[in-house]
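I'd like to ask you about the structure that follows.
With one protein chain removed, the remaining protein chains of the complex are shown where they sit.
Presenting chain A:
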Amino acid sequence: MANHDPIAAPVSALTVRNLTIDLPKGMERKHAVSDISFDLKTGQILCIIGESGSGKSVTANAVMGLLPSAISISGGSIRCGDVDLTDASPEVLRDLRGRVVSMIFQDPLSALNPLMTVGDQIDEVMFAHGEGTREDRRARSLALLTEVGLPDPELMYHQYPFRLSGGQRQRVMIAMALALEPAILIADEPTTALDVTTQAQILDLIRDIQRRKGMSVMFITHDFGVVAEIADSVIVMEQGVIVEQGSAEQVLRNAQHPYTKRLIAAVPHLSDNDRTHDEVAGSAPVIEVDDLRKEYRSGSIFFGKERVVKAVQGASFALQPGRTLGIVGESGSGKSSLGRLLVKLMDSDGGRILFDGQDIAPMKEAQFRSIRPKIQMIFQDPFASLNPRSTIGRILTAGPVAHGMAPAKASQQARALLEHVGLDGGAFDRYPHEFSGGQRQRIGIARALMFKPKLLVADEAVSALDVSIQAQILELLNDIQRETGVAMIFITHDLRVASQICDEILVMQRGVIVEHGPPSQIFRNPQSDYTRELVAAIPGERIAA
């Protein structure tokens, strides 16, 4: 691309030209981003979208001058006004940061200082840049807290971050980023760690503030649903290269590059139709849960008051073989607790779990051990759920061998299953760190299938994965269910995912099941207020239409 680009009109807040950033030697590719050029126009929201490892966060950090020391810019320019950020001195950069360019992060809890009150942290930003007097700054902090929609700013001002919810913390981060009225706001996956309803509120807030202040926003995300909600223009990145850029409308409606099409196609949408089944319905249920209860107690009876959190209150449902039950809810709704109760990684406080006609709820570990193989679980985090020091072969065979299967037979079965879940048999002798997230999740699924279980509990099994991988794993689970007739309980916070794979859905709120029905009812004709709220908060349903 030539130095003088006709598109680069004077309205650009940020002009990036031929930017190349090197990765350290020995990484899977040479450049984190190579030869990318784009403009952030004044008063617009630019979404940079891509899967993990596409270089989108590196680009944002380069603009902020916050690259880790091992990564360096090897070519190109990032112009902001008259300054080239790639060769500006640290002092100039420090002055620009916060005043001209500001950033909000994915995880607001780790980005906030836990030992400082919210007010002091906002104050600090202004103090560091020598703004105003003490009273001015205080007044400004309060105004900012009001602006980002936090209730009772006076009270908020004196709170510590751990007292706030995830959404409130993200609002505080935004208030900090806005403290010096920056011209450019960089948002690095600011809603990824949040629940859907909170995500919708934060997106609204960013959009709203951007319009009011005429700021330019660079918004990094992996979710095309979010893009559809917020973007004016879009950049699609793959493997450090921009594969497509244009207006949001143009990219979403009429994507040109196959990668963009694939990403858009992979975005889960609410499906209108319930799943159809070949088998006759009405066979005996695999599992029947009746009035299941679990309470968490914290604090002690000796010192101060004891706190009781009712994680699961009176859950009841039944599930037939070959069918999938979705459990959806936001964080803290008790859905994961319910899952752990079913596989008995946790003991319940009351109620019955009838599995194959036997009540497993009161069983002791020794008694339950022979039933364990029939109820298996797929975990959320594929990085944490495989023992990093064991080979894949040992991870898969340890369980069956402990239950008396001959080691030779177990490894034969493990190799067959690995192929079945789409990995070649050579994976058998490898260690987990050699695999990508999606591949690890396949290994997790293979591990659960080693026992030929009757019930599979998938706890947020696709939440940690990129959308395109997510779609593949859902497909795999679907195939497995069709072949083996296993009953599945699918726990997720993502209603779009739930709508695709579930026959029935339970909606949980604060430990209580508030609605239970087929996806068509839950999504098209929700009965409870809470479900309605959840469905309304789903991002990007515009592009589904």
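Quick note on the criterion: a residue touches a chain if its C-beta (ideal position, glycine included) is under 8 Å from a C-beta of that chain, and two chains touch if they have at least 3 such contacts; residues count from 1.
Simple rule for what comes next: contacts and distances are computed from a predicted model.
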{"item": "The complex's invisible chain, by UniProt name, from \"Peptide ABC transporter permease\", \"Arsenosugar biosynthesis radical SAM (Seleno)protein ArsS\", \"Cholesterol esterase\" or \"Fe-S cluster assembly ATPase SufC\"", "value": "\"Peptide ABC transporter permease\""}
{"item": "Touch with the omitted chain, as defined above, among A:259, A:355, A:379 or A:490", "value": "A:379"}
{"item": "Selected residue (touches chain absent from view) among A:18, A:74, A:113 or A:387", "value": "A:387"}
{"item": "Contact set of chain A toward the excluded chain (per top definition)", "value": "24, 28, 68-70, 343, 345, 369-370, 372-373, 376-377, 379-381, 384-390, 398-399, 402-403, 419-420, 422-424, 426-427, 430, 434-436, 438-439, 442, 444, 447, 451, 476"}
